[in-house]
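Here's the structure we're looking at; comments come further down.
Just one protein chain is left out here, and the rest sit where they should.
On to chain A.
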Amino acid sequence: MRVNGAEEKLDVEPWVSLADLLRDRLGLTGVKKGCDQGACGACTVLADGTRINSCLALAVQYDGKEITTIEGVAPHPLQEAFVRHDGLQCGYCTPGQICSAIGMLAEHAASGADPAALDEAEIRERMSGNLCRCGAYNGIVDAIKDVTR
């Protein structure tokens, strides 16, 4: 697979998750393992540009795909916006939030809609797969809104 633009040839057991492969084999620890059951979104990465939960993805299913983690998107305007709007406290969910927001904005654009039309309620709904236990949701929504304006 290609990971953050680099070709990686990896021999992996079929039961290894994409999250574990990225973290343990490639050292991409920006991929966070929060719940390991698809409930928190901290492990969100992009596969061919589409946001997925890497904890529920068997790495072998993503053979040949282009994977992008937070390490591969930096520097990104969303990162600056998260800092500017206090879109985090502890920061553990932030890499997943930002990868998810990138995927979300791409999904929204693919529907043909104007990004400036994204209001708070729609951002919250579209981002509901990413939990923030510090409760920095207001800042997260403001940061996302900021990059669409």
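Everything below uses one rule, namely that a contact is a pair of C-beta atoms (placed from the backbone, for glycine too) under 8 Å apart; a residue touches a chain by one contact, two chains touch by 3 or more; residues count from 1.
Everything below uses one rule, namely that contacts and distances are computed from a predicted model.
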Quick one: find the hidden chain's UniProt protein name among "Porin", "Xanthine dehydrogenase YagS FAD-binding subunit", "Phosphate transport system permease protein" or "Tetratricopeptide repeat protein". "Xanthine dehydrogenase YagS FAD-binding subunit"
Using the touch definition up top, pick the residue from A:Val3, A:Val31, A:Ile52 or A:Leu88 that touches the left-out chain. A:Ile52
Under the stated touch rule, tell me which residues of chain A contact the chain that is not displayed. 13-15, 17, 36-38, 41, 44, 50-53, 56-58, 60-61, 63, 100, 103-104, 107, 110-111, 124-130
